[in-house]
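Heads up: the structure comes next, in structure tokens.
Just one protein chain is left out here, and the rest sit where they should.
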Amino acid sequence: MASTETITFESHPGWTLQARFFRDVTNAEEVGNLIVAGKLPVKTSVINAKLVPDVLPLYAAGDKTLRAHKSQKGLTTRTLGSELVFNLSGSKHIREALTKFGVKSKDCTSVILAWFEKEGEMEEEGGDVSGLVKGSAGAMADLASAADIAEVRSHYNITDEELSTSSLTDCVVFRIGAKDFLDKKSGK
Amino acid sequence: MTEEEQVVGLVPKCKLVCQGAEGRVFETRYFKRRAILKQRFDKMYRHPILNKKLTRQRLGMEVKGMMKARKLGIRTPTVLLVDTETNSIIMDRVEGITVKDWLRKGKYTEEELGRVLSAIGTQVAAMHDGSLVHGDLTTSNIIVREPSLELTFIDFGLSFNTVAQNGPEDKGVDLYVMERAFLNAHADKPGLFDKALEAYSQKTNQWKSTFNRYSEVRMRGRKRSMVG
């Protein structure tokens, strides 16, 4: 059984983000189609693990998602699940975010399944859809080795100079936390 | 929560560390890491339109400035979250003490002093060559980590990108601000800035134009007619 990482948020007591890492996934395309068809629970995200070097970006994206959820303005996307992915991407373009970070293609072989849970709320449809994913359970600690560093750098536009000052994870988290103030591509 | 802890926006357990001119700085935990929450005040003496514009602008400049500095190879704290509701930035807590305190403590060797001043000069040069002006280069805005003596620059709220033709003036002023900051905070240790400037001159590609302007800005204080 894959170990579930439970992410708690200082700003959102009672809420957690549950996350599971799967490697050697064979049916990414199929799962991706389910998402597009709207057949997954609204609080769930299926994420391309290649682009996630650590748990910290999930924290950052999850925190932003819950803040938006509680705010007057509300979410930018339609569901908590898609909002998580949108925030993770550090991009201001929803479609681009969902495409890159989602699991549409056959060559997506590592996947993170993440779903929000709120204490005291029992839903008929739990967020955990692990059963749908055909792959082997991994530990969240393996994220770093499973990530494609070149792709992460390319997507977030992380240069050598920046990496000399800070870890890859920190570079990613910066872009997630500060997204609204940075220019899209260059992250300037 | 203990009595000294506050909630700032949605963030609990914030312990006030200091109250500067710009705002308050709290220590807290975020994403399970030690973090700093920097909250800007609304200034009641300002016209509300001006206040909103400046507060928002400085919040943005701080974040953009830090990102730009990183792209130029300068270490800054990692931004974890920006909250416009409370005008706060939550960032990684940088290990170390301010250069101001480090100099005041005086527990360094000549060699270490030279290294730190040289690093300051070199890194400011890198920023300037990349058209980034920090805007508030004081010894309280540079953190030094012992024993590596690694530097981290903070407080980019007054930073901006300098446009070509204004470059020399903006950089000259930035250096002048730094010179005065050294003189005011460390009057007992003359010559510190000169060492940093020496390193700056070695590293920058635009020494001549920047130096000319800097010299001119310096003399303005002395030359001003001071009538009235």
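A and B are the chain letters, set down in written order, and residue numbers restart from 1 in every chain.
Convention: a residue touches a chain if its C-beta (ideal position, glycine included) is under 8 Å from a C-beta of that chain, and two chains touch if they have at least 3 such contacts.
Please note the rule applied: contacts and distances are computed from a predicted model.
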| item | value |
| --- | --- |
| Protein name, per the UniProt record, of whichever chain is missing from view ("Glycoprotease 2", "Uu.00g096080.m01.CDS01", "E2 ubiquitin-conjugating enzyme" or "Translocase of outer mitochondrial membrane") | "Glycoprotease 2" |
| Left-out chain, listing which of the shown chains it touches | B |
| Residue among B:L81, B:V99 or B:V177 touching the omitted chain | B:V177 |
| Touching residues (missing chain, whole complex) on chain B | 19-21, 43-47, 49-50, 53-54, 135-138, 140, 158, 173-174, 176-177, 180-181, 184-185, 187, 217, 220-228 |
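Quick note on the criterion: only the chains that are shown with their structure count from here on.
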| item | value |
| --- | --- |
| Computed distance of Cα centres, chain B from chain A, in Å | 33 |
| Complex interface listing, chain B residues touching chain A | 9-13, 28-32, 59-60, 63-64, 66-68, 70-76, 78-85, 90, 92 |
| Of all residues in chain A, those that touch chain B in their complex | 10-12, 56, 59-60, 63-64, 67, 70-71, 159, 161-162, 164-166, 170-171, 173-174, 177-178, 180-182, 187-188 |
